[in-house]
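For reference, the structure is listed below as structure tokens.
Missing here: one protein chain of the complex. Every other protein chain is in place.
== chain A ==
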Amino acid sequence: MEEFIFYAFAALAIGSALLVVSLKNTARALFLFFVTLFSMAGLFIFALADFVAITQIMVYVGGVLILMLFAFMLSNKELLKSLQQLSGRWINLPNWQSLLLVLGFLAVILWGIIEWQQQTPEWIVQNIKQGNIIQPNDNNVQQLGLRFMTQYVLPFEVISVFLLMVLIGAAHLSRKEEQR
């Protein structure tokens, strides 16, 4: 049963992602992107990363996707038309670049899998021996909180300062010009 759901999510993610890049109708493609993100969140749950899965839905669906839809709806129709015509031809520069990127990623993933199968890293073997494994019923939120405030406190703080900078920048860009 679980295997079936896993493969259903995986197929949905891949299929909808393929459709997103190939659809002519930009609005539909953007709405389909929601399906991709949602099934990715489902796949995260299979990795016992429920917090990451929910954050994915919260940030990408609740924020980024809506922003993209707004940008699409408020942008000039003529501008979009020229973009759509460009992607019509099969053999052109953007397609080749993306093909190269895709092959590169595929090579990295394959290399990782092969390396992994030959020799599992030492720290993983050790942790399995000590029984230091996440169970499906564990409270991941607490673990994440503890790690963020102890082991990874510097990256966490750097990210928060970065987000603050973004917020201040957005507020500055969107405020009214002073009357002179």
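Just so it is clear, a residue touches a chain if its C-beta (ideal position, glycine included) is under 8 Å from a C-beta of that chain, and two chains touch if they have at least 3 such contacts; residues count from 1.
Basically, contacts and distances are computed from a predicted model.
*Asks:* From the list "ABC transporter permease", "Monovalent cation/H+ antiporter subunit A", "protein-glutamate methylesterase" or "NADH-quinone oxidoreductase subunit H", give the UniProt name belonging to the chain omitted from this structure.
*Replies:* "NADH-quinone oxidoreductase subunit H"
*Asks:* What is the set of chain A residues that contact the non-displayed chain in the whole complex?
*Replies:* 1, 25, 27-28, 31, 34, 50-51, 54-55, 57-58, 61-63, 65-66, 69-70, 73, 139-142
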